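The other protein chains are all here in position, but one chain of the complex has been omitted.
Showing chain A:
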Amino acid sequence: MLPEEFADCEPFAAKWCIATEAARYAERLNSTMTEMQAFYDAMYPRVRDAMAHLDEFPLHELPEQELNLLHLVYSLIMVSLPVEVWQQPKVIDSGTAYFDRHLEPAP
């Protein structure tokens, strides 16, 4: 699913290449910390490489593999706070609150 240079991240692509924030947030809440830590450990060291690679393409004309890579970076961002800050999938002290992102740029 990903560009060849990012073959090391391929095992995480099926689960984490997700196009919308709402779906990424739902996936995060449905995942264990072990799953998110494994994804984070593989993807975090590659995020700068991914940004440099993606910047070689026009943002609105990304080939399919590059679009998947972009979505994978978005998912890294989504799991980074659980891994780095909260130590749990849900935001600490967020109670019953949900904010639904109903409008966002594509990609």
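Operating definition for what follows: a residue touches a chain if its C-beta (ideal position, glycine included) is under 8 Å from a C-beta of that chain, and two chains touch if they have at least 3 such contacts; residues count from 1.
Operating definition for what follows: contacts and distances are computed from a predicted model.
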| item | value |
| --- | --- |
| "Rieske 2Fe-2S domain-containing protein", "non-specific serine/threonine protein kinase", "Putative spermidine/putrescine transport system permease protein" or "Acyl carrier protein" - which is the UniProt name of the missing chain | "Rieske 2Fe-2S domain-containing protein" |
| Option touching the unshown chain, where A:A13, A:M36 or A:V73 are the choices | A:V73 |
| Residue ranges of chain A at the interface with the undisplayed chain | 21, 44, 47-48, 51-52, 54-55, 57, 59, 62, 70, 73-74, 76-78, 80-81, 84-86, 91-105, 107 |
